[in-house]
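Yeah, one chain of the complex is gone here, protein chain that is, but the others are all in their spots.
What follows is chain A.
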Amino acid sequence: MKTEILHNFTSRSRAATADEAQRGKFRSAMDFLIAKRAAQFPDPTEWAELRESGQQIRQRALAYLPKLLVQFEQKAQQNGMTVHWAETPLEANQIIHGILQRQQVRTLIKGKSMVSEEIELNQYLQAHSIQALESDMGEFIVQMADEKPSHIIMPAIHKSKQEIAALFAAEIDDTPYTEDVDELIQIGRQALRQQFFNADAGLSGVNFAIAETGTLCLVENEGNGRLSTSCPRVHIAITGIEKMLENLADLPTLLTLLTRSATGQPITTYVNLISGPRRADEQDGPEEVHIVLLDNGRSQAYADVQLRQTLQCIRCGACMNHCPVYTRIGGHAYGTTYPGPIGSIISPHLLGLAETRDLPSASTLCGACGDVCPVKIPIPELLLRLRVENVTRAGTKDHPAVMRGQGAKYRLSEKLAWQAWSLLNTTPALYLASRRSAAGLRHLIPSVKAWTQARVMPKIAPQSLHELIKAHQEQKS
């Protein structure tokens, strides 16, 4: 399904829920990930202590964020890396394009990076005649199918092995159709090996950036992240400004929370700590390392103490794995880079609330996302806050204009309806008078069509509770 064909969240999610095969794939994938994660946190006391620590580390880092960014920049420069700052996706793309142009790079090999998806780097580079090739198996599959990732940890979760087998057979030269997963992975390995050998530049994301030592931490299982950052002569890393950690000593706690929450692994196969380009006497490793620090709306989230908690996120994806809405509609229905509960609270900052107005409502508020968050982001509370921002006009008393697109769902008729409702219920004389014409009130309530799709519209009773009690008491006496 191409997401751009359907133009809004409601129609995309309706189409997604009608696709039973896709729902089955998401259901089984989420069940698998939920069980794997649960097995990694058998002791509730340890879990409580760990996530308390995780929350404290992230909040401490955010409290010092401006200082840590400067410290990180200084240390990274001392280590021989080049630090770039970008406020917008366009600026980030231009910076990366500039580096590649100076180095005369035609092919960029990419490790997994959701921030590069966020800025649509591949599309930007393609328009400038530079090929960006995804090397994470999931991303490789998704790119080959001309789609976007549907999950931040497992990008190709929406595809069956039969679909991938057909895709490989059609798109990779001399490839027979095979549903054997080991064979499929070996086909992908062979296809990419030459690319790693040839590539002049590699790009990666960043899981954590450590201010104390000017170090980038990257976790992965496949080795493509290591190849992308070790083999080409230029390494470019891109990260949101919020990924800072104060100290190296903060890393073990977050690392264990991340890998256990994400895929139920005690640790990933590779944890890469990069603190600079190759040194004078070293035989391999990149000659240049560049880091792009991207804002893209994060400083907007930072400006509000409640919304700032959004930035604690370590991108484990556990919230989406446990979300009943995500499980039923899949990642593409959200139409944003980051889907699921975390996407619903981060995307409004990246894209503006006007563009993402339906996302804060794409939740049952069951609380599962908040319960599994390893750094204790109160996601349901933040969803409610964004719902309020949606219907509050900018500049209103008690609501300073912090959100771009604030008031996207504000409707005067709805506002008046609720004001009337409030007045009615706090003025006994009006309440009494209105009761007799209660049926007419229904028209003041905004459309309830969606609500009544699965429910029966309640009928106004002929006698009110007050009248019934009064009659009952009279009968008794």
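To be clear about the criterion, contacts are C-beta pairs under 8 Å (C-beta built on N, C-alpha and C of every residue); 3 or more make two chains touch, one makes a residue touch a chain; residues count from 1.
Quick note on the criterion: contacts and distances are computed from a predicted model.
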Expected UniProt protein name for the omitted chain (select from "Circularly permuted type 2 ATP-grasp protein", "Lactate utilization protein C", "Alpha-E domain-containing protein" or "Probable glycine dehydrogenase (decarboxylating) subunit 2") would be "Lactate utilization protein C"
Only one of A:Asn93, A:Ser116, A:Gln143 or A:Thr213 touches the unshown chain, namely A:Thr213
Among the options A:Ile96, A:Ile164 or A:Val234, the absent chain makes contact with A:Ile164
Where A:Glu91, A:Glu120, A:Asp200 or A:Glu414 are the choices, the one touching the absent chain is A:Glu91
Among listed residues A:Pro89, A:Gly276, A:Gly317 or A:Pro374, the absent chain is touched only by A:Gly276
Note that chain A touches the absent chain at residues 28-29, 32-33, 53, 56-57, 59-60, 62-66, 69-70, 79, 85-87, 91, 135-138, 141, 154-157, 159-161, 164, 181-182, 184-186, 188-189, 192-193, 196-197, 212-213, 215, 221-224, 226-227, 230-231, 241, 247-253, 255-256, 263, 266-279, 281-285, 293, 295, 299, 302-306, 308
